[in-house]
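Note sheet for the following structure.
One protein chain omitted, others in place.
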Amino acid sequence: MTDAATTMNGNTGGGLTTRNSGEAVRKSLKRRYAAEKRFQMYGILAIFFAICMLGLLFTTIIGKAVPAFTQTMINLEVTLYPQDIDPDGTRDPQVLSRANYRTIIRQAFFDLFPDVTSRRDKRQLFEMISPGAVFEIRDQVLKNPDLIGERVTIQMPLSDDIDQLNKGQIDRNLPEAERRVKDKQIAWFERLENRGLVETVFNTTFFTAGDSREPELAGIRGAAMGSLFTMLVTLLVSFPLAVSAAIYLEEFAPVNKWTQTIEVNINNLAAVPSIVFGLLGLAVFINFFGMPRSAPVVGGLVLALMTLPTIIIAARSALKSVPPSIREAAYGLGASPLQVITHHVLPLAMPGILTGTIIGMAQALGETAPLLMIGMVAFIVDIPQGPLDPSTVLPVQIYIWADSPERAFVERTSAAICVLLAFLVFMNVSAVFLRKRFERKW
Amino acid sequence: MNQSISQDTTGATPVTQSDAAPGIKIKADKVKVFYGEKQALFDVDLDINENEVTSLIGPSGCGKSTFLRSLNRMNDTIDICRVEGSIALDGEDIYDKNVDVVHLRARVGMVFQKPNPFPKSIFDNVAYGPRIHGLVDNKSDLDQIVQTSLEKAGLWNEVKDRLDQPGTGLSGGQQQRLCIARAVAVSPEVILMDEPCSALDPIATAKIEELIDELRSNFTIVIVTHSMQQAARVSQKTAFFHLGYLVEVDETEKMFTNPTDERTQGYITGRFG
Partner (left out) sequence: MSFPVLFGVLALLTIFGYFLGRSRALATAGGHVRNLHSLPNYYGYYIGLWCAVPGFLLLLAWMGFETSILDGMLVASLPADKQNLPAAELSLLINDVKNLSHGDVTSREVVDVALQDAADFYAHIKSMSKMLLTGILVVLACGGILLARQRIAPELRARNSVEKAAMVIMIICSTIAVLTTLGIILSLLFESLRFFEKVHPLDFVFGLEWSPQTAIRKDQVGATGLFGAIPLLAGTMLISLIAMCVAAPVGLMAAIYMSEYAPSKVRGTVKPMLEILAGIPTVVYGFFAALTVAPFFRDWGLDFGLTISSESALAAGMVMGIMIIPFVSSLSDDVMSAVPQSLREGSYGLGATKSETIRQVILPAALPGIVGSLLLAVSRAIGETMIVVMAAGLAANLTANPFEAVTTVTVQIVTLLVGDQEFDSAKTLAAFALGLILFCVTLVLNIIALTIVNKYREQYD
């Protein structure tokens, strides 16, 4: 009891003896709670930093991308003189598509500015119109040859510099030498605006065209198709291979040196830098087997090897999560091992396998480095029609555009990133959905 | 999660007892514990005497561990857990919002079912409490505390030559005594023990029981046990819990010879549990 009495009155100093330490603890509390708060603050700061960076990344890219979805056009009235287009009146599409529409545009455009006479000025003036304007007329004429001889108003794109000027990306207050648009061009553009000929429209070219040296004519269609073919090859190769491998390793493989080797291999392969897979593709597929460079087929194979470990690991854990009781029940009814797997285990594991596959494919879709190695970085204007045609893919297109000096390509790069991210978000959301929808608790 | 971070510690000052009867260390009054929607304890009233061993017995899931854990607010670490009623330590409600859990737990230490030494050296395990609470100013004081604590836990002679080796390398019984030494080193007023011998062999168990009896002179001890023999051997007072209710509490001797409630009798004689 005496001991207890000292306790209740609290004691000072450290507890060398058995006296209790309430008082000493209380003294330390303030300092300790300050440390606690500080520590917690570090954690919050860390998360805050990460989220800020995420926010910064998204806002800069989306902010830069927005202007790319519009394009400045001019509504130009042109006269389609038959002698320029189809002097013999054949209406042969071959002739129509080879006609010299450039002079027609030149004529019509110069007519708007009768005061521009010197050669140099004329050249600067004509630079304001995109080289792609001729295709607008050609397409119209090919679609409707009856227009020949008429005077029609055709909407055609202005050049990227004028487009940038119109979107306010070029500072008109800078000295003339420091900007790409000359004072005269600004004045001419303002005249066009005042006459109501300039219009800003949704940039459909961006979604329908292939790559181009001219920003206003460049689009992501070619890269998107390339990505599609590449992903198709990747999926067709990696999914069956990975699922078969996972089934064998998880359900049938004996535990021995060989299967252990395979397992260690798969884990290590998952962590090999992607560029090494590119080197493999270059050395084996292109140089040894002589497969075509820049083809989605090769890209797809390389990415398939790269995603293989991801899918195998996901598929194995999905198979593992199917309880053994199901297998036992099926074996008990006399099903063969393969029947047990194909009839019972695989269907139950499928949502998990698919989730892993989608995540692996999303990784592959965003992958760039290995594709650079196998030549998918070439400048390709045509939209690929199949997995053997030379093509590029979305992330590589982003890389190519990011390297281009024109200011207008910055917007297009950002816009292409937005498109790529949209695909990735869609894939990941569907993976999450799949997991939630079919998640089973045993 | 609900661990209060209040810096205001004035409320935790142990006032000189007026309302608590002398000799009563902890007084539980109408304690109810909920896990989410489910109620685990119903109106438990229990007085725990100072410098005595009180044992809590009852079948699995009867709420005895829950009650024990509410005595030093270990339940705070469980998100969905909620405690109603009052538990007074030296006459002061430990669930009062002015009470600081860190301070409370320094006064009410705990030993767990499974020995859980930290993955550190034996010395660092015992020194952990005094270090974090700032109980010592210099190395020699710390050495002294570690030695006394290990001596009290009856472990000193077995480990004095290998204090720098990991605590996880000891045998199960030694680990549990290390955990007791670790708790003792903070010089708490109360030590809670949650089935401290359930993971141990009979010889180690006997040692711990002996130890508990020795510790009684300096500490108030509350022990949860599955074994009625153990309760009979070590405790002065026994409380029997069943389905969340405190069925009966009495002197241990009386409880085991002449229980009043027939559920107690049934449990003691081994008809259920």
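Descriptive notes on the structure:
The chains carry the letters A and B, assigned in the order they are written, with residues numbered from 1 in each.
The definition used in the following text is that a contact is a pair of C-beta atoms (placed from the backbone, for glycine too) under 8 Å apart; a residue touches a chain by one contact, two chains touch by 3 or more.
Because the structure is predicted, anything quoted here is derived from the model rather than measured.
Within the full complex, the residue among A:149, A:273 or A:324 touching the omitted chain is A:273.
The hidden chain makes contact, of the residues A:74, A:104 or A:247, with A:247. The chain omitted from view is touched by exactly one of A:25, A:129 or A:380, namely A:25. When the whole complex is considered, the residue among A:205, A:357, A:392 or A:413 that touches the unshown chain is A:413. Touch with the hidden chain on the side of subunit B covers residues 1, 3, 72, 74, 77, 79, 101-107, 109-112, 114, 116-120, 128-129, 132-133, 179, 182-183, 186, 192.
In the full complex, subunit A makes contact with the omitted chain through residues 25, 32-33, 35-36, 38-40, 42-47, 49-51, 53-54, 56-57, 60-61, 64, 240-242, 244-245, 247-249, 252-253, 261-262, 265-269, 271-277, 279-280, 282-284, 287-292, 305, 308-309, 312, 336-338, 362, 365-369, 372-373, 377, 386-388, 395-396, 398-399, 402-403, 410, 413-414, 417, 420-421, 424, 428.
One rule holds in what follows: only the chains that are shown with their structure count from here on.
Work out the mean CA point of subunit A and of subunit B, and you get 59 Å between them.
Subunit A contributes residues 1, 3-4, 7-10, 14-22, 24-33, 36-37 to its touches with subunit B in the complex. Residues of subunit B touching subunit A in their complex: 5, 7, 9, 12, 14, 16-17, 23, 50-51, 90, 100, 102-103, 106-107, 130, 132-137, 141, 144-145, 148, 152, 185-189, 217-219.
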